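Heads up, one of the protein chains got dropped from this complex, but the rest are sitting where they should.
Showing subunit A:
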Amino acid sequence: MLKLPIYMDNHATTPLDPRVLEVMLPYLREDFGNASSRNHVFGWKAEAAVKKARQQVAELIGATDQEIVFTSGATESDNLAIKGVIEYYKSKGDHIITLKTEHKAILDTCKRLERVRQERLDELKLLRLGQLAERDVSPEEVAELAAKHDLENDATYKKWAEMPTGGARVTYLDVEQDGRVSMEKLEEAMTPKTVLVSIMFANNEIGVVQPVAEIGALCRRKGILFHCDAVQGIGKVPFDVESMKVDLASITSHKMYGPKGIGALYVRRKPRVRIAPIIDGGGHERGMRSGTLNVAAIVGFGHAAQLAREELADEAARILRLREKLRKGLTDALDMTVLNGSLEHRLPGNLNISFAHAEGESLMMGIKDVAVSSGSACTSASLEPSYVLRALGVDEELAHSSIRFGLGRFTTEEEVDFVVNLVVDKVRKLRDMSPLYEMAKEGIDLKSIEWTAH
C-alpha cells in the first residue's frame, strides 16, 4: 500500500537505513566508551569500532584508513579542507579555483578567505601610505592618497601585498550550460599562485556529475591540490580517490542512509597532503580534528558506507530506471518542460525539471503529500531564485518553475507512478490559472512585454 507523505528529497538528506540503526544501538547503550581511553575495555571496544568504521569508509572511496579524518559532516570537511590547505601552504600561494555552482559550505568559506585577504591588504595600504605621507593616515583618505602616491606601482607595497595574508584570492568559474566545468577554462584559470582547486563530484540541486578524473589528472600535472566535495555522489556512482587523483574529499553520512552530524575528510598520504587544523584541542584524528569521537555515529557511518559499496551497482540501476520512468511520465504528459543540467552526466536519483509557467512554490503546495524542493525564490528567505540554476543560464522564470526530485534507496515504483499523476494534474491546474501559459499558448512572446518588475 502506498503510504503518504512520500519522501522524494533525498539530496537534502536520506532516511537512516534500519540496518544502520541496528549496528549503532549498542554504542548508544552499553558500549559507550571513549575511543581515546587507552586503559580499559570500554575504551578498547570503542577504539576497535572506530577502526572498523574507518576502514569501511576508506574502502568505499579506494583510500586507506589512515587517510580518513572524522568530522561533524561535510560543512566542516569543506571548511577544514579549504582553510586547512590555505593556511598550511600559505608560503606557496593563496589562489583557489572553484565553481559558481558549489555548495554554500565551499562558496562562503572562500568568501571569508577573500575578506580576510582584503582586510589585510587594507591594513597594509594604510601602513604604507602612512610611511609615504610621513603622518598618520585615516581609512577615509586611502583612496585619495593611493592615487597621489601611485600605490599600485609602489615597489614596497607590491612586495608586501604578495606576502601571505592568511586569506585567499578566489576564482569562481562559470559552468557550461549543461552544468559541467570546461577543462580549458579550468586550465586557463590556473596561475603559479594556485594552491587548490575545489570542484564538487555531483551537484546537490541538478545532480550533474563533474569530470572528476580529468580534473584530478590536470591538477596533478600542474602540482595543484584537488579537493572534491563528493557528498552527493559517493555511494551513488563509483568514486575512487586513486584513479581520480583526488587529494582531499568531503563526505557526509546523512546523504548515504547513515546518521546526521558525522562525516569525513579524506586527506591523501601519498603524495602527502598537509592541512592545518581549524579546531584545536586534544589532538584527535592525528591532530587534524580534535574532539571526542562520536562513536555510535561513526559506527553507523561505517556500516552505511559498507552497504553503499555492496549495493551500489544494483541500487544505481534500480533508481535510474525509476528516475527515467518519472522523467518520461512527466515530459510525455506535459508540454513546455525543461530539464535543468546534463541528462547524461547526472546522478541516477536526480531529476531537476522546470514546468514553464507554473510557479514552483505553488506547485509544491499542490503536491504537499510529496516532499521535494524547488529553485523558486518564493521558497527561499532571500527571495532570490537558485544561484545554481542561474549559473547554468536558466531563464529566471524557469528557475522559479523548477522542482528537484531526489529518488533514493527507499523510493518505490508505486510512489513514482503516484507522483507522476499528481504532478501532471497539479501542473495542468496551475497552468489553467496562469496568465503566462495562456499568453504562451496564444503565441505571445513573453520577452516582448514590458513587465513592471518590483
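In this text, a residue touches a chain if its C-beta (ideal position, glycine included) is under 8 Å from a C-beta of that chain, and two chains touch if they have at least 3 such contacts; residues count from 1.
Here is the rule we go by: contacts and distances are computed from a predicted model.
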item: Candidate names "Iron-sulfur cluster assembly scaffold protein IscU", "(2Fe-2S)-binding protein", "Xanthine dehydrogenase family protein subunit M" or "Cytochrome P450"; UniProt protein name, chain not shown; value: "Iron-sulfur cluster assembly scaffold protein IscU"
item: Residue among A:119, A:414 or A:432 touching the omitted chain; value: A:432
item: From A:116, A:161 or A:446, residue that would touch the chain that is not displayed; value: A:446
item: Absent chain, residues of subunit A that touch it; value: 357-359, 361-362, 365-366, 376-379, 381, 383, 385, 396-397, 400, 432-438, 446, 449, 451-454
